[in-house]
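Excluded from the complex is one protein chain; the other protein chains are retained at their positions.
Take a look at subunit A:
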Amino acid sequence: MANNSGNTVARSFLQVASTEEVAPSLRVVQIEGLVILKIIKHCKEFSPALVTGQLLGLDVGSVLEVTNCFPFPIREEDEEIEADGANYQLEMMRCLREVNVDNNTVGWYQSTLLGSFQTVELIETFMNYQENIRRCVCIIYDPSRSNQGVLALKALKLSDAFMELYRSNNFTGEKLRERNLSWVDIFEEIPIKVSNSALISAFMTELEADSPITQCDYDRLQLSTNPFMERNVEFLIECMDELSMEQQKFQFYYRNLSRQQAQQQAWLQKRRSENMARKAAGEDPLPEEDPSNPIFKPIPEPSRLDSFLITNQIANFCNQINGVSGQSFNRLYLMKALQDS
């Protein structure tokens, strides 16, 4: 009786400890205004050099809260300085802990130039972080786009399916088709929410300038976007070049593959006719395979990872151009209307 009534209510400690926690998937990243300002300050000060920093915060259910961050010094390519970098990180975390800042790493941020951040290094850094932290996110900030009056902040993480595939290090076309993975599935963008403590909102409300137009508006209503568009298109063209080189690599591979298969067929034919002759002469047939023959060596298929990343970059540039052209259209029509009147 006691067992029956206890069935639905209490599970033994052992049972609870043995069931695996199913982590809810990450739905939103909640950043504090303080972190945004810090990231902007750091990236802007060192632009156009690319900089990185660490994010600190809390992992709560399906929300990842980012409550503080600190910048990394620019790393020199030197053995000694490597150890310094690790020391710096430990020191900063220790000091921040003393003033009650959340001592929990939840990811890192990096600045980018016009959105060209999808590289193999990014994926490798993700894999490194993922080994130690269950949930981590990368925040990308683009200081050049912010001159257009847009807050170019993105939160990214690698999709789980991609991470599994990366671990197995197998990027052949077959495997990808098997898992139905295409270039859009590599990175997942997570929506960002901004939160501020009540104290700082009170201060900001008070310190807000009285004028109805702010610097943000001046930036947005600026007419000259040509330099930005030009650089975007330049990068786009470079990416297209890289993509065509990758495609040439694949064409070369396929041509080699078909040539090798033709060679194999010819060899097989010869072997078979030889065997027929030997059978007629009453001797043992030779095997129909010969692994030591070089024409049977399998040719390695080039990895598709690079072309996927390049396609991602191209998509990014196109989106940016779309955004900027939308803004430009608006501005040009506005100018036209003003001129007419």
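Note that in this section a contact is a pair of C-beta atoms (placed from the backbone, for glycine too) under 8 Å apart; a residue touches a chain by one contact, two chains touch by 3 or more; residues count from 1.
In this text, contacts and distances are computed from a predicted model.
Undergrad: For the chain omitted from this view, which of "Mitochondrial inner membrane protease subunit 2", "Elongator complex protein 6", "MPH6 phase" or "MPN domain-containing protein" is its UniProt protein name?
TA: Answer from the record: the omitted chain is "MPN domain-containing protein".
Undergrad: Of the listed residues A:Leu50, A:Leu113, A:Met163 or A:Ile192, which contacts the missing chain in the full complex?
TA: Spelled out, the listed residue whose C-beta touches the missing chain is A:Ile192.
Undergrad: Out of A:Leu58, A:Val120 or A:Ala202, which residue would touch the omitted chain in the full complex?
TA: The missing chain is touched by A:Ala202.
Undergrad: With the missing chain put back, which residues of subunit A would touch it? List them for me.
TA: 32-34, 36-38, 40-42, 45, 68, 71-73, 88, 91-92, 95, 98-101, 146, 148-151, 153, 191-209, 212-217, 219-221, 229, 233, 314-315, 318-319, 321-330, 332, 334-336, 338-339
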